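The complex is shown incomplete by one protein chain, all other protein chains being positioned as in the whole.
Read from first to last, the chains carry the letters A and B; within each, the first residue is number 1.
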Amino acid sequence: MHDHDDSQSEPAVPAKLADALRQISRQPIDTRELDTRVLACADRLGSPSSFPIRLSMGRLVGLGGALAAGLALAMVFWPQLSQPRSASLAQSSIANDFDRDGRVTVLDAYLVARGVRDGTVDPAWDADASGTVNLSDADAIAQLAVLLEPADSAPTSERLDSAGAG
Amino acid sequence: MNRLCALIALSVLGAMLCGLVLGPKQSALVQDEARFGWVDIHLDAGAGTELGAWQIELVDATGRSTIVGIEGGEHPAFAEPPHYDPRAMADSDRVVLAAFSTADVLPTGRTRVARIHVRTTGKADWKLTLIAAADAAGTPIEPETKLEEGSAP
Partner (left out) sequence: MDLRPDTQTDAQLIELAQSRSPDATEAFEKLYRRHRDWVVRAARRLTPDDQAALDAAHDAFLGLMRRLSVPPPLKLRSRLTTYLYPAVRHAAARAAKKRTLPRDLPVAGPSADHEPAASGSLRAALDRLPPAQREVLVLHTVEGLTLEEVALAMQTPVGTAKSRLHKALQRLRADESLRELFEP
């Protein structure tokens, strides 16, 4: 409910009050970090498909981590995509399709996670090439499964069917 | 003459109808009011089935929404935010979410597995697709999916 009162004239704010209000309202805030965060996205406006990323402080760090993880994943998975597979992976036509259902999904990650929990891991599940199979491998596969394809590529269902295919 | 009058009347009527149809869009364009809200993702694996892993795709078919945040679910096993592509926050009317849990206690029956915070300019048309799910033993299951939308006051 609004308190309408269209009839009254515009109240005048005394000059001293206005000055005092301005004084207490103009506390400087360091905006350098904001500048970086906002302007880092601004160059997207000049591209045909421009969608700014919402970067909160936490996400900025998270996104950096995700990009690093993405690079690491790409480095890890690239040999599997481009070269003959190991004996274990050869059982499936798709790399990281550990449950051999024809696509890479969270179920592959879950297979690895349960194997880690139960102590029944397959060396081939070392998705991040760390030398051991642990929950990081499960997380890496889950992260791979949720990657969005570029807007003009195949729908998710098709991409999942072919994710990691050599 | 009568035909001419009828033609003019029809033209006026047509113009008024066009105004009715286009008018609200134009004012919406000027106002461009964005609403903040959320979309809850519920999965129901059934009363006796534990949900161990799930993966879904959520799309706003209208393309009017922006995903601004992703929260985990209500059950402790899925309380952490699910996996998602950070690019979903950019090309953000669409996201693929996935989570798994090896906890001793997993949810059964209907459970909210994630809450997606969104910013929408207009009426969204959310499409939820189950990509994969498994029970506690890793056996694929097909839980029922349900969307619930809420909006900030």
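Criterion: contacts are C-beta pairs under 8 Å (C-beta built on N, C-alpha and C of every residue); 3 or more make two chains touch, one makes a residue touch a chain.
As the structure is a computational prediction, the values presented were derived from the model and not from experiment.
For chain A, the residues touching the absent chain in the complete assembly are 2-8, 10-11, 13-14, 16-18, 20-27, 29-31, 33-35, 37-39, 41-48, 50-57. Taking the complete complex into account, residues 29-30, 32-34, 36, 63, 66, 68, 117, 119, 121, 152 of chain B touch the chain not shown.
Just so we're on the same page, only the chains that are shown with their structure count from here on.
Those residues of chain B whose C-beta lies close enough to touch chain A in the complex are 52-55, 57, 66, 68, 82-92, 94-100, 102, 129, 131-132, 134, 138, 140.
Chain A contributes residues 49, 51-55, 59, 62-63, 66-67, 99, 101, 105-107, 109-111, 113-114, 116-117, 138-139, 142-143, 145-148, 151, 156-157, 160 to its touches with chain B in the complex.
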